[in-house]
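One protein chain is absent from this view; the other protein chains keep their places.
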């Protein structure tokens, strides 16, 4: 399950703008977004999920194309289950469950919360219908109004919002994967906003030293547990590219036989390439790639996305460079902030424009395994389970994609996936020893 | 795929009555059914499919619960594809395909007709929507009107009707299986008509001899190719039960340790029982079973259904009897007909009431492998493919189930499934040497 | 497991002659073979197994190349376990098991005899060593001397001999498959005797009628339970080829695109061809085929072997013919016998030379499913389990291969395998309606 611990999962630049422009009565206004009250942020987040699902039919919202993904309907319901379980059920006296059968259906992995449906059967839930799920959402939203102002609920509500924001990104990546299976190549959006990609140039040098990364839990604003504690790391001098690798550069890698050269690949990566017959990023055909607006031509200047960590690593080897570590990435991101990186600690603050190069173009694979930071303590209880779960064998990704909410574009954010996974908007930024 | 060769697959007694009562403008009238013109039968069959799908949402009609099954939407489209391809495209001058992408989606296995979607991806086709598929049906129906009276099309139209009738039964069994996966146990129908099952009693004795089974292609009425040619078989004296084994009798088999006694089972059957952890018929829990009207109490006097051939064979061994051969079953069915079985040769004729004991309660596993009859010649071309395909390792089932159209309740009908399959309404009737 | 029910499994013409020529002190003499006493036959059979294993190292005798096959050492031990369990343990007072851990290791599938090692773990039994297994054989042989003359043991001993003869054929086919996996292509025998294959010509016509097939258990000599009871069948006029299809004819099938033409194949067969990438019989490369004497040139006039039933059926379709039924095959074989087929009922009798065309060149796939004959009753108890087990989905093969003991070359013999299996010496003989 993907709601583990830490990562950013619902997003802004492109997909989000479409969704927001469709949002119902009380649209999420860009200017207000990060400064609003908790209640306001709750309402906006809930409205945004609905807006994202709005182009989907009941059937679209029901299908599940692989075990890693979930149906859109499930995302809508699961995020509501979170508020119903940990807020309404536990904290609102006299609350009765909207439907007592839903917890079994819409719990994801919270062992402490009991049995749940097998993950891959989610795609068979034609009932409850999308309409019924939306009714569930409305019922939860209405009941939540009684708690939005309560001090003792604020922390959990903030967690629920962040959790839902992650699922907003997953909703988009999962439905993209599902629609891609359809030979008709159906589009979720009529078109995507035009974006002018200028390939970034050059490298930034960093002198290294003892740097501070991560965040602390008494800092203002929200962060996931795995982003802390803030701690010191020793970083050797390094340089890091100012831009992500582009589609055009990836074409050159393919043309040069990158996918057929075993020496470029991690041992596991090479086995994966051969076993799966991988020859290009996910969603590519000859000249096009599949998008949420259907099949579209590829912009050679746009960042390549939908690559696995294996592919990112092989590309870096081919280019004579390497992936940055998560510390290098974070140190680099903070260095763009004239205030010494303080502003980057909390997503609720607007990032300075200087950091635009770091966020929003794609999640960026790092060379670092996703492991707890020194001094990390797993919290207790079912919600603690949410924050304290670690897998093994996953890699950290930094930055944010076109499908990430801006609130999750913060320097300390740690996204994580297995190295073979690539249905997220994943790309790479090169680094090297200085 | 199940549209192979021969078998009866869409039905009357219970499920059909519900469907028919819901049929749109031109309802299928019981009295007219078997006497109508080909055009009339075409229109009724097409209307019945829509009526069957009427309780389903777009999402219900999209999901696919296993590789053996297909989405309801797919059944609706595939049967229309048959008429569009082999009638409209091939025989109606100037016809243009409703959507040139549909053949790829809705061809099933006709190799001669080219590429098609992988079978298990059918459940990901949220588009075209149910509404669009129904529009496809209407377009085909409308275009077909020009061919309904043409002599040179009659044989193919009759085949298309029979083909669609098979898919009507599959639509019901497949959606039942899909809804069963849902922990909510949703019902397709509000209720099922009450039926008073009286357990049949006793045995019928047959003296055997040289008997005639099967049907010939120059006989009036429709039959699938695999039902012929009519030929002689040598049958030893035997006796056959007047009724199917009941739920109550099956309870006794379970209570006596039937599922834990290896000596009762075929070698493959025992391996299947252990590998799959089988302990009861499909759809059973403690006291109930899952039906198209959701979870319902089990009538101990009703025929047991949803058993595999392995289970049927083990039960027969436990009871000290055996399964009938397909020849024994057919000889027995024909003996109920005072006219010497002539009436039973063609499904379009109404069966005499005397044969009610043979049809409509469930498909009955036989001890016979599904193999071509002596003298069988596979027809040529893509439609020939439809009729001439044989699998290996399947068993013949005789009779008809509650989900079979009455038109397919004929003595020569040969249904066939693999011995482990049990999502059809499959039961058993015992036999023994005389 | 392969010791089920009925079939012939260890053989004479070529492989057997090699083995026999190597047999230890008391060689099996051709002339005596079928006329000897039961004791003599026991001793010869036991000696022949050892002779067959003689070219094998301990390691050769240990490996297992697939779940369908067993290690040579296991065959040697399992056949001894049969005599130890059902004769020595059950009938020889005071007998103590040679090693009380062996039954767990060397029981095959006899549920009534309790737990046994997982089938695919047989290839990990480096201990007991081949030498220890041979010592086990000698101990069993020695103890068996006390029972060889006892009237009450004769039937079981005859069964044990027939059982061991089946495993002699399996030992050869299994080790062939194992050696084939080795890129070195090691040979078990230095060479194979030269054989001059003259392709048979023409067809034999049969007028059909009510014919008698199978054997009865009160007939003299040995047969497996599934060969009876003798019963009448109605056979339509047919013709059957005088010879098996040859390698050269198979080359023509390949050259004509036989493996790429879906219309020739059973539905399951076509799926198998595509899934497994089948393009030729097992053990073929460009010009050679793998034999027990390593890689050798292919004789175009020799019968093709190591084909699945799917391939046999596709070839027959390509040739415009079909496979014979088991009844047709048996009727044809008996017609070669001037004495009306009586001599063919019992394998212990020498077959007339006229039947040479039927036996010894390869097992011949038929169009008949392996099912119990009318009136068959499964015997009781663990040995009954041996005789009474039926699978589902297997096909009958008739005849005998180069690896079958001549004693199993009888008209009533029913061999059986799944239609995809082809590591036995399996070929085909064409038939057609007259």
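Some points to look at:
Lettered A, B and C in written order, each chain numbered from 1.
The criterion applied here is as follows: a contact is a pair of C-beta atoms (placed from the backbone, for glycine too) under 8 Å apart; a residue touches a chain by one contact, two chains touch by 3 or more.
All of these numbers come straight from a predicted model, not from anything done at the bench.
Every shown chain that the unseen chain touches in the whole complex is listed here: A, C.
Between the chain not shown and the residues C:60, C:84, C:268 or C:311, the one that touches is C:60. Only one residue in the set C:47, C:77, C:125 or C:357 touches the chain that does not appear here, and it is C:125. Subunit C meets the missing chain through residues 57-63, 65, 101, 104-105, 117, 121, 123-130, 178-179, 181-184, 186. Remark: the residues of subunit A touching the chain excluded from display are 1, 4, 109, 111-112, 210, 231-234, 236, 262-263, 266-270, 309-310, 317, 367-369, 371-372, 374-375, 378, 385, 389-395, 418-419, 433.
FYI, only the chains that are shown with their structure count from here on.
One finds 39 Å separating the Cα centroids of subunit B and subunit C. Between the Cα centres of subunit A and subunit C there is a gap of 61 Å.
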